[in-house]
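Can you keep this structure in mind? I'll have questions shortly.
Here's a slice of the assembly, chains where they normally sit.
The letters A and B name the chains in turn, as written, and every chain counts its residues from 1.
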Amino acid sequence: MINVTAKYFAVFREKTGKESEVLLTSAATAGDLFTEVATRHLFSDPMLRCKVAINDELAGWDSGISEGDIVLFFPPVAGG
Amino acid sequence: MSRSNFKITNEPIDIAILNQTLRDDSAGAYASFEGWVRNLNDGKNVNSLDYEAHGVVATSEGEKILIEAIDRYKLVAATSFHRIGHLEIGDCAVWVGVSAQHRGPAFDGCRYIIDELKQRLPIWKKEHYQDGDSDWINCLTAKD
C-alpha cells in the first residue's frame, strides 16, 4: 500500500467536493487509481475520455504510481 | 527570436502585438484563428462562461503542440494564447497565429495547432445559460 495525493479538476472537483485528497491505495497504475476514485465518487466519464498527469507531467493510464506521487485527474477537456 | 510562444492568461489577448512577434523578412504568409464565445451551444442560449485550466500542464502541452507544428509545416513562428476566467459573448477565448514562407503551410499549421489544443490541453469550460442553469462542457458536446 502507498500514499498518493489525488487532485480533481472541473466537474471532478464538483463531484468529489474537494480539490484533492490523500489516498492509501493498493493501485499500481494511474488507471487502477482512477477506477478506484471513479467508483467511490461516481464519475460518469469513461476513463479513455479523461486524462491523467503524474507530478505535473501528462502520463498514460498504464503508468506506475509510487509513494508520494501527486496524481491529477482531468475530466474530458474543452479548450478553445 | 523565440519561434514558439504559448501562454494561458487571465487578460484579454493583445493580438496586434502578438502578430508583430511573428514577423520575419522571410515570411510571406500569416494565418490566424480566434475562438469567440458565442451565444448558442448545443441548442442552449449561453450568457457567459468560465474557463479553468491546469496552468503548468496546459502550458507545457501547448508549447509542445506549437513546436510540433513548426517542425511539421516548416513554420517561421507560431504563437497561441488561451484565456481563462470569466468570459462574455464575443470575447476571444483562444488565439493562434503562425507565419510561414507560403500560405499552404501557414493555413495547415494554424489548423493543426487549434485542433490539437482543443484535444490535448487540460482546460475546461463551464457555460452559464439564460435559464439560470450552468454546465461543464466536454469535447463530445462542444462542436468548436
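The rule we apply is simple: contacts are C-beta pairs under 8 Å (C-beta built on N, C-alpha and C of every residue); 3 or more make two chains touch, one makes a residue touch a chain.
Values in this document were obtained by computation on a predicted structure and should not be read as measured data.
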Formula for the entire assembly, written in the chain labels shown: A x2, B x2
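Simple rule for what comes next: only the chains that are shown with their structure count from here on.
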Partner subunit A, residues of subunit B touching it in the complex: 35, 51-54, 56-58, 60-61, 82, 93-94, 114, 117-126, 136-140, 142, 144
Residues of subunit A touching subunit B in the complex: 9-11, 14, 45, 49, 51, 53, 56-58, 72, 74-80
